[in-house]
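One structure follows; several queries about it will come next.
For this view, one protein chain was removed and the others were kept in their places.
Let's look at chain A:
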Amino acid sequence: MLASSRALAVGMLAGLAFAGSALAQDKPRAEVMHWWTSGGESAAVKVLAEQYTKAGGEWVDAAIAGGEAARAAAINRIVGGKPPTASQFNTGKQFDDLVTQGLLNTLDEVAEQGKWKSFLPPSFVDAASRDGHFYAVPINVHGQNWAFYSKPVLDKAGVTAVPKTWDEFFAAMDKIKAAGLIPIAQGGQPWQERILFNVVLLSVGKDVYNKIYVERSADAVKSPEFRKAVEIYGRMRDYVDPGSPGRNWNDATALLITGKAGVQFMGDWAKGEFKAAGKVADQDFYCQVGLDGTDLMIGGDVFVFPKTSDPGQVKAQTLLASTMLTPETQLLFNIQKGSMPVRGDVDAGKLDACAQKGMKLLADPAHQTAVSDMLISADLTGSLQDVLTNFWNDKGQSVDDLLAKFAAALQSGD
């Protein structure tokens, strides 16, 4: 009697355990590698994880601070044969080699079923596919040439309107300087110096920008527009505080949030920091695309799905890819991230004032330019970045020095 009941109990337990494991197997488990670790970014990742859980999956977070480090770790794992389920890359050429070496799964089936081509802007279909096959899920659009102005600082310095020309800009910076505050909050890392230069270059000459990054034309470097951009860029160095070198972008944003600095040129991910600090666009800070609000420099993040034949993993990849592009995920995620949805058909009214400005420009291809790293290789990006950061940090370098080095770097590498 006793023995049989015990056997029954054991049997039931075993049954439960079996049922439990069966349940766990049903849940597609996705290990996702990304570099979203700042306050605003991790809030956005949480949205993705929640949406995936709601869709019936199990999210395993593999966050690695710093895009370079995260990509290197993902590539090591892919090459080493233990790939994550999905991994973040920037829109652009970063994952070209993974595609040509056949290390990614295509997403053609999910894309077909979800009718991705019906709602993704053509430039994003191009960015996510190679030779007609989808290899990546674009998850957001980042404008990289935003200028954020701290309202309290502008008020204190007596600047009444957001500047629209470079002359107005420097006049405003002089006022902020005179008020004893930091005019430009610059994160002093080479990639931030690169972004800043590109913002200036785009505002001064869109044609030259495209000639340089699309055609790699060394003649464009000799143009008067390029020279003017370098001069403005060089002049900005006088408006940066001595603590800038080495500073992270979010620490620079914090200078605006705490009312210590006037303006930061940064991608719209900075907006996530404002949001996390409880600041509201157009009330506590102003945002402007570029200098005068005409051209949006767009880039973004994508997820790629490393090759695997494990059916459980394929299922997890399929579910994740479709979850990332649902209108609900797109809206909730991008609100937290500070970026814009890749779908044109979501309710933009729920986005903040800055994102709405961006969405307007996003609707018209004439007002868009791709970020430089979508157009040139990581290698060339790095070489040009070396030239720009050396100029920025060495006031002994003349404009002509930079022109010569930039032209030389443009032709070396590939």
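What we mean here is this: a residue touches a chain if its C-beta (ideal position, glycine included) is under 8 Å from a C-beta of that chain, and two chains touch if they have at least 3 such contacts; residues count from 1.
Just so it is clear, contacts and distances are computed from a predicted model.
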item: Undepicted complex member, UniProt protein name, chosen from "Thiolase family protein", "Glucose/mannose transport system permease protein", "Cbb3-type cytochrome c oxidase subunit" or "K+/H+ antiporter subunit F"; value: "Glucose/mannose transport system permease protein"
item: Contacting the left-out chain in the complete assembly, out of A:Gly81, A:Gly180, A:Gly246 or A:Pro311; value: A:Gly246
item: Absent-chain contact - pick from A:Gln94, A:Asn198, A:Asn250 or A:Ser372; value: A:Gln94
item: Sites on chain A contacted by the missing partner chain, in the whole complex; value: 67-69, 71-72, 75, 79, 94, 96-98, 101, 103, 188-190, 241-246, 377-379, 381-382, 386, 389-394, 405, 412-413
